[in-house]
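For this depiction, one protein chain was excluded, whereas all remaining protein chains were kept in their positions.
Chain nomenclature is as follows: A, B and C, assigned in order of appearance, with residue numbering initiated at 1 for each chain independently.
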Amino acid sequence: MLIFEHSTKGRSTKIQAPTSADAIKDIPQALLRATPAALPEVSEMQVVRHYTSLSQKNFSIDTHFYPLGSCTMKHNPRACNTLAMLPGFLSRHPLAPEQYSQGFMACMYELQAMLCDVTGMAGFSLAPMAGAQGEFAGVAMMRAYHDAREDFGRKEILVPDAAHGTNPATATMCGYTVKEIPTLDNGDVDVAALKAAVGPQTAGLMLTNPSTLGVFERNIEEIAATIHKAGGLLYYDGANLNAILGKIRPGDMGFDVIHSNLHKTFSTPHGGGGPGSGAVGVSKRLLPFLPLPMVTKDNDVYRWLTEKDCPQSIGRMSAFMGNAGVLLRAYVYMRLLGREGMHRVAEFATLNANYMMAQLKARGFEAAIPDRHASHEFIITLKSQAKELHVSAMDFAKRLLDLGYHAPTTYFPLLVPECLLIEPTESEAKEALDGFIEALVQIQQEAETNPELVKGAPYTLPVKRLDEVRAAKQLDLAWGSIPRT
Amino acid sequence: MLIFEHSTKGRSTKIQAPTSADAIKDIPQALLRATPAALPEVSEMQVVRHYTSLSQKNFSIDTHFYPLGSCTMKHNPRACNTLAMLPGFLSRHPLAPEQYSQGFMACMYELQAMLCDVTGMAGFSLAPMAGAQGEFAGVAMMRAYHDAREDFGRKEILVPDAAHGTNPATATMCGYTVKEIPTLDNGDVDVAALKAAVGPQTAGLMLTNPSTLGVFERNIEEIAATIHKAGGLLYYDGANLNAILGKIRPGDMGFDVIHSNLHKTFSTPHGGGGPGSGAVGVSKRLLPFLPLPMVTKDNDVYRWLTEKDCPQSIGRMSAFMGNAGVLLRAYVYMRLLGREGMHRVAEFATLNANYMMAQLKARGFEAAIPDRHASHEFIITLKSQAKELHVSAMDFAKRLLDLGYHAPTTYFPLLVPECLLIEPTESEAKEALDGFIEALVQIQQEAETNPELVKGAPYTLPVKRLDEVRAAKQLDLAWGSIPRT
Amino acid sequence: MPFVPHTEEEIRDMLSIIGVDKIDNLFDEIPAHLKIDGLANIPEGMTEMEITRLMSSRAAADGHPLCFMGAGAYDHHIPAAVWQITTRGEFYTSYTPYQAEASQGTLQLIYEYQSMMTALTAMDVSNASLYDGASGLAEAVLMAVRANRKSKSRRILMPRSVNPVYQKTCNAIVCHQDIELVTVDIDTSTGLTTLDALQPWQDDDIAALVISQPNFFGNLEDVDALTNWAHEKGALVIALVNPLSLALLKPPGEWGEQGADIACGDGQPLGAPMSSGGPYYGFMCCQKQHVRQMPGRIVGCTLDQDDREGFVLTLQAREQHIRRSKATSNICTNQGLVVTASTIHMALLGPQGLARVAASCHQNTVSLVEKLAAINGVEVIFDGARFHEAVLKFNKPAAEVLAALADKNILGGYDLSSEFPELDNCILVCATEMRSDDEINTYAQALEAILC
Partner (left out) sequence: MPFVPHTEEEIRDMLSIIGVDKIDNLFDEIPAHLKIDGLANIPEGMTEMEITRLMSSRAAADGHPLCFMGAGAYDHHIPAAVWQITTRGEFYTSYTPYQAEASQGTLQLIYEYQSMMTALTAMDVSNASLYDGASGLAEAVLMAVRANRKSKSRRILMPRSVNPVYQKTCNAIVCHQDIELVTVDIDTSTGLTTLDALQPWQDDDIAALVISQPNFFGNLEDVDALTNWAHEKGALVIALVNPLSLALLKPPGEWGEQGADIACGDGQPLGAPMSSGGPYYGFMCCQKQHVRQMPGRIVGCTLDQDDREGFVLTLQAREQHIRRSKATSNICTNQGLVVTASTIHMALLGPQGLARVAASCHQNTVSLVEKLAAINGVEVIFDGARFHEAVLKFNKPAAEVLAALADKNILGGYDLSSEFPELDNCILVCATEMRSDDEINTYAQALEAILC
């Protein structure tokens, strides 16, 4: 039932709004609303009950193993939430003068510094509000760099075919055309093809390392040298930073720009779709272009850097300073981990992934890149199951839900057929990994003996398999927009 | 799975305790623990996941209609929780000097005053920590009153047979013997029997009004006069105060002592079993005996009343001041309701109960007291179903769970066979009442056509019907205490 | 180890299954000379107790100045239930609902959100959120350029009465795609965008006109006239609105003859705390015919195999993970959790409640303006209809006055002089429903003391 179906005309919960308000007399009728908005009229108890019950219809990290590859669904420590929601932080107006902001700004300043440190970059801005916006800021800085040097001929961004969709989409938003670079079977970028593609038209390359195939790009130095030699810049998509935290730094690999998905590596909750943060870092030569605002410290007083301080900045990504509450959560998480904790993240995320891959291979599953160590994630391909049993990766995914596991990422990266991209993260205990492995083994047996069972899954959730085609054809995007049956 | 089954030796979540602590050298070995306590060793994520999932196995007001008679399961406004848990209140040491306590004490002082007002009593103490402890304090005050007058011969407390079990149990704890007074079929106390029972040995009468049968005791004035004439005192069990809030006051009915279950009438959450508050109020002549501490106000400064101020007090019920956090919640609730809200509680609780009773009677159910108006609750008896269909009130209750409704109170009061005591409360919307009525009608039809279905319920919960007899026979009260199969 | 549950024994077992001796061997593909040995400059880890102490003292250090500042972030009451439910683990720690059957909670909630937003704006469809109001305006501009098939132009008319930071953000985002934001001047006596000011573009090909209601100064634009003007010349209308105001004001879907084409704005007033500027969310609604040009996720209602209703992400072919370089936008992660809060907030307030909040904000601001304007040296410079914000002019530099107020623990308002040189000595004030009469008097007294 929808909240609208609980609504009764005239019902209200009085305590949430001023009890009475005089009619508005100083606004002409023509500018006023004629009829009240058709919002639900329900009691506080109905609201609490409805949304509490709705919440129970979600899988989440707090309730399920959630090995969604490329998404780093790790434990979200509860302290991060509590401390970011301290009344003093919640009630701070974004434009409050600096004298009322030193506590908050101290956190932001230190967060900038810690991010520089873990990535090996010279400066960081916390402005971007998600990975994709970080990419935008990063590529916009690359463009600003070339433009500042009056190097206007660079119209192309190179992107490996394994890249996340946000990479090419971002390049377009920044006015570039995209050229795809193929990936070899062993998971490395095809350096020969890269070399062939690179040229004076190359603004730069966007790369994830380890890649979305879950392996470390071994030729990174050669790739960096190739791009740099051609006058291009190197962009690091930080979605996979969890794999290398404290082990190797993008700056040291030669990257000029990086965004970090704080909602992945630094464990701010994903909230059913966001908010996140795509903080961006740059090497020294790109410093002037970082987006605003940033925090600096003069004589022990924190102050905002603005257009006056940074005339070459690419500008602002939001009305204020990005997702401040998310940044506070990431800050708390990093302080909890500390120096000793950072590299353990990469180590145990990698240990968990390699353990699962080894076990699954031993149980007969086919790894996409079988002969290399996995990074913090790895891919199995179910192409033989699809061919021989007509049971697809999607069917496996749906059946996993029945068995109490969120499915891994399916059908990404696009170049591996019938793939499951599995990322356990460091915070899962061995039992959870073992349970998931047994579940996959069980589904494999079901697929062999009773494929219809798997193809009909799920059975135990609030709904059975949903008709996505119908959704796109018979668009029903709002209550009341089309008559219900 | 139990949390112990998630435990692995050596696993820990470091961030919750000081990272290291030197070995204790100044305590002799003989006084120290030899082996660590066998508590679970689990990660923070496992804890969060385990208890989040456990919580989902509960029915609650926030998820279900919960018409548990005599328990007043109404909406628990979330603001009460938030405001009682403000850091300033949580961190206040109970023995903090009054200079650091004026904010908290103001709330307590005003709560005492509001409770006097709604009950018509001369003074209130917030010390008792639940209804039963309030009863204890109340009856102890009655005894202290008689003792202070050197009226030592009163050894007996009268209790109607419909009374809650805490009433006779309390009388015993206070050193009294209990005499039961029968109830008439019309729900009123048998005044003739009462008159026969009363005498110089009578310390007092404990009464709930409206009674646990869900009707108003019409002869209350005669009863009060009878007890008072015999030199006894009248105790009001306030569990049913929700029925009369703002309509009639126990003090005006002639009661000398009252406890109020703040966790019922004033909507502090029941927390899966508590905590509650059984604040006690008294008429003028019992004022000296109120339990400690209480708050008073001298020259606009709040201060604690202690043994020095109240030498005749029955003393303390707890180490500090009772369930302070519960009291804050009740205070917030009362301020939200305010003058205009109080009597509406009784009115709409009563409207809902009478509406349900009327509908259920119309659908063929037998009300225990069919010819009178219900108070805020009412009873249906399923004795004919039990006799003719062999389907008991317990079977109906279990089947209700399957249909998404918490069962009403069953088999209480003891004098109505196969009873369901139904209390909808004022905060439920008509749809919820109608849904519940339809569910009972459906079960009645099932009982007629397929009684085994009802007798086997529930089917849709985490477990099927549990074997209570086995639980009491093969006691298993702690993990590891008996070997598991 | 914080958040790493492995015991020594488990580590040994796992390594032996993998067939390596130590964890470090798993990193052997990384060039050795690039490997680092930990992160020495990161401070030592803290316990939860220690970080709690640190953050509590920092939060407390920022004080609680009395807030009369709006300018895009508003100090509203948020019912306690909103964030208690929103931060339930099942909402808080789930990912984007890629597996629909295991995410019906989030999906249904977003569908309800979309329904509420279309009800508030009187538009046909809503997306599931963008980052914030400012970046959302940029997306609206990009969308308008795509959606306006009649126009070949990439020019957008952007009145100066639009929040200046929104203008900057918008420009930073759209500037790479040859889009031109053409500035339209403010009428200095009314603080409005007038038809006169639009006259210069009467005969030009324009993709869209942005209309902010209320505008940045709190003034109410003649939205019907502006909308009709744009539509008559084939330009689309992008409505930039405060969603709370829509409980009282004419919704964009009803502006002019045909209604606005796109409505966007910041959702903060509907349940997001001010929180230093975020997370808030950008909402976006549009007319049905433009839905395939809309950026961001959209949830649709469909049926399952048993013909039961259920909810899924739909129209994904517009998005980056399918369409890649040809997507409507690069947006992926959005502001889901804030949308969750906002949906619960709207359900708790209801249409009447929201209208009373809006009216009460407006009345408080009226009362504030009256009291301040009575002080010597304070002048109200625009006097048309407005909603809950107003521009005041002092007889002294605004920065000086605001600093003096700040020293008295009062955030007196937003200094307009740097962005609007013609509004020298001017500030923008706002008193939401949270400001009591006492607080308004405190402000008036403090200001009087400073100016006189």
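As a working rule, a contact is a pair of C-beta atoms (placed from the backbone, for glycine too) under 8 Å apart; a residue touches a chain by one contact, two chains touch by 3 or more.
All values derive from a computational prediction rather than experimental measurement.
Put simply, the hidden chain is in touch with A, B, C once you look at the whole complex.
From the options B:E150, B:D185 or B:E468, the residue with contact to the chain not on display is B:E468.
Remark: the omitted chain is touched by one listed residue; of B:L233, B:C310 or B:A324 this is B:A324. In the full complex, the hidden chain is touched by chain A at residues 8-11, 13-19, 42-46, 48, 52, 77-79, 81-83, 87.
For chain C, the list of residues touching the undisplayed chain reads 47-49, 52-53, 77, 79-80, 84, 87-88, 433-434, 436.
Just so it is clear, only the chains that are shown with their structure count from here on.
Per-chain CA centroids place chain B at a distance of 46 Å from chain C. For this pair, chain A with chain B, the centres built from the Cα atoms lie 48 Å apart. Residue positions of chain C touching 2 or more other chains: 1-6, 10, 45-48, 56, 79, 81, 85, 89-90. Contacts with at least two other chains are made by residues 8, 11, 15, 43-46, 48, 52, 77-79 of chain B.
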